[in-house]
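The other protein chains are all here in position, but one chain of the complex has been omitted.
So, chain A:
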Amino acid sequence: MSGSKPDILWSPHHVDRYVICDSELSLYRIGSIGSAEAKAGTLPLSEETAATLLAINSDTPYMKCVAWYPKHEPECLLAVGQANGRVVLTSLGQSPNSKCKELMGKEFVPKHARQCNTLAWNPWDSNWLAAGLDKHRADFSVLIWDISSKYAPDISLPMEKIRLSSGDTDSGLVVTKPLYELGQNDACLSLCWLPRDQKLLLAGMHRNLAIFDLRNTSQKTFVNTKAIQGVTVDPHFHERVASFFEGQVAIWDLRKFEKPVLTLTEQPKPLTKVAWCPTRTGLLATLTRDSNVIRLYDMQHAPTPIGDETEPTIIERSVQPCSDNSVISSFAWHPSAQNRMVVVSPNRAMTDFTVFERISLAWGSTTSLMWACGRHLYECAEDGGQGGSAEKDRDIATKMRQRAQNGYGHDTAQVWRNHLLAGGDDPQLKSLWYTLHFMKQYTEDLEQKQQGSKQSLIYSGIKNIVRSSSGTTENRRCWRGSDRQTDVARYHSEERSLALQLCGWIGRGPEVDVEPFLKTLEQEGEWERAAAVALFNLDIRRAIQILNKGASSEKGDLNLNVVAMALSGYTDEKNSLWREMCSTLRLPLKKPYLCVMFAFLTSEPGAYDGVLYESSVAVRDRVAFACMFLNDTQLPRYIDKLTNEMKEAGNLEGILLTGLTKDGVDLMESYVDRTGDVQTASFCMLMGSPGEVVKDTRVQCWIENYRNLLDAWRFWHKRAEFDIHRSKLDPSSKPLAQVFVSCNFCGKSISYSCSAMPHQGRGFSQYGVSGSPTKSKVTSCPGCRKPLPRCALCLMNMGTPVSSCPGSGKIDEKVDLTRDKKLAQFNNWFTWCHNCRHGGHAGHMLSWFRDHSECPVSACTCKCMQLDTTGNLVPSDSS
């Protein structure tokens, strides 16, 4: 410290004061820039803080070390250790105070002069000051001075030999007799008092670390090591001590003092300071010579004591406090402000700096995000704005959660309704669920007709259907309501009409009438689409009629009339003005269906790219169109191309083409990649997919992820519903029974005993735990006939129904499964604490622990319910 390198010390009690010491002592006060601005001569330390120089003390030359008096009063009392081993008490910027005045200038002089390396005030008895000195062949290196002691000539020393400079002796300010002398013929490099006891002192000696116990000075505990500099006790963990040697820090556990519990990565340059953060557990700051960074070691999560076998987790990082990269001479943690320190550079430039705590971040299971920084916790939740557009922009997790609550995916009767449960605002989902709806319908039809021989074909999607197409007939029909022959070829086959059915254009059965479909579209106000479908069915009159109707409807677009007019002028004359104008003017049309109508009318037969590649037209309409107007070579090529496009885009409309096949999984994969919607993927793939598709690892992964999501949201009931749903659609997923109740006496499973006697027709219902409550009471083990345990509350043997259940019998159970009844069934089940092994009927236990925390069995103090941590969680889905 002497000479050029300034050191810094915080006042232990006045959090705004610190001392810089190099050749002299300078007391500074730190304050915010605003308050300090008025005064001249303040030094800015950071953007917010500045320091004011309060006092300078240059009374003590040859300073080697300084220690600040640990008590509140007198406030600025400092002990200075000098190069000749003397310790001087001095003070800074203080109003003359009687107690302090008495101590000021007091000197503690060792018998033999040598450098004083370190000073440490005893934290309990602040009169005790330990000084660590260099080696002398005939003297001690650790001297403990009592600052309150008066000058007393050492009787053991011959009086005539004391040649003190004149003036010292008469003032009574020189003390030569230490309270304790330790470490003979040794050197002391560093010292600290152990918080464990007032009389324990840890010292870094010449080649060992020693613990001196002042209660018995002839004994010392010591360990040979090189790491003897800068011993310092972790203020948060009193058994943990850091010391260093050259570039290496050793961490000691005083309970296992034989060797360091760990050593930190060695630095290339020698260390100059090591300090525990006083405001944060397990944070150690180290500084090496001529460095511009402070290295931090975070051992907060390192286990204590650190075992031999475990690799401690220490997070190491560096901070650079000075913005101009200047070298740091020393630093000091602020005693109370969190992670704050002031660093000082060799030219005495000071910087106020706060070590930014590492941020740990955690996503909630819902859309909330939490992060912790230092002692602050921040939460970020999604804005619950209910605006229509906001609804659409919401995170998929929010959407899935909402949808799960609505029972999305569970409507297996009216499959298309699932898109309404999903919110009804996603065209892709709408298309998907309609497709699945149609697929299901036709499966059922076919099952009735052909006992499921073609089932797989249906679920294969249109791509596979048209590939197997055969016996296509081609005809040229007239425009309906006109006898004009078209040169448009239309193709028919069984598969093509099946495809049209899947597209929803025509209903089931042999009918190929699109009129019901047109009516539906009209009802939904999709005038342009209806008109286009009518036109594609070569009914130009119906198309015009639809457009007129659309124009005259509420909120109708009058332009539709204009379109109708244009449409009515259709001519098949190749070179007519109408054709020419329509083919060019259709392009700026904003409504895609109007655009494709004119494209159809103006295109050459067999070349319908204007319709087929109009991407804003629904896939199913384009596919239906293709099925009508493309020949057997064009059609598969188009379908393949479209399928690949859909797969690449992850567009759910493409499920119509792929079906629930491997192709469909590919498509769903890119959909999930794009959206993260594992919910739709799970439900969709469970819908009648062939076994090997459901077994696809991707599908299983979506399903598991969805189940985990439901669990994470605490939607346990929804999860259970999903599992039931899943086991219905995919029986192989049904889990095997994993828990059995065994009899206390014979050790056999009581349910096993039941199943072993299937012909007696006794299932779980005997025990009142499933199905409807029965009158039959089985209170003994079916294996050995010994009684089952009694309920701790009602004292009845288990297996007895809890009564008071309306005995409605087995009439139409499915409809009658009310909530109360379901609960009643559970109430009969038995439950017990795994700790005290007391238990009883689940219903009784539930109501008992609603009001009590201890076990119902008298004299048992087990806090059963608190032990069950998951039991305290509440599901967030109410049903």
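The rule is simple: a residue touches a chain if its C-beta (ideal position, glycine included) is under 8 Å from a C-beta of that chain, and two chains touch if they have at least 3 such contacts; residues count from 1.
The criterion applied here is as follows: contacts and distances are computed from a predicted model.
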* Name the chain not shown, per its UniProt record: "D-2-hydroxyglutarate dehydrogenase, mitochondrial", "Cytosolic arginine sensor for mTORC1 subunit 2", "Probable electron transfer flavoprotein subunit beta" or "V-type proton ATPase subunit e1"? -> "Cytosolic arginine sensor for mTORC1 subunit 2"
* Structure fact -> Out of A:207, A:519 or A:852, the sole contact with the unshown chain comes from A:207
* **Omitted-chain contact residue, chosen from A:198, A:225 or A:742** => A:225
* Of A:118, A:176, A:243 or A:418, which residue touches the hidden chain? -> A:176
* To do: Among A:32, A:58, A:148 or A:217, single out the residue that touches the unshown chain.
  => A:217
* Structure fact -> Among A:32, A:58, A:148 or A:184, contact with the omitted chain is made only by A:184
* Which positions on chain A touch the chain that was left off? -> 2-3, 61-62, 83-85, 109-115, 134-138, 140, 142, 156-158, 161-164, 176, 180-187, 206-208, 210, 212, 217-220, 224-226, 245
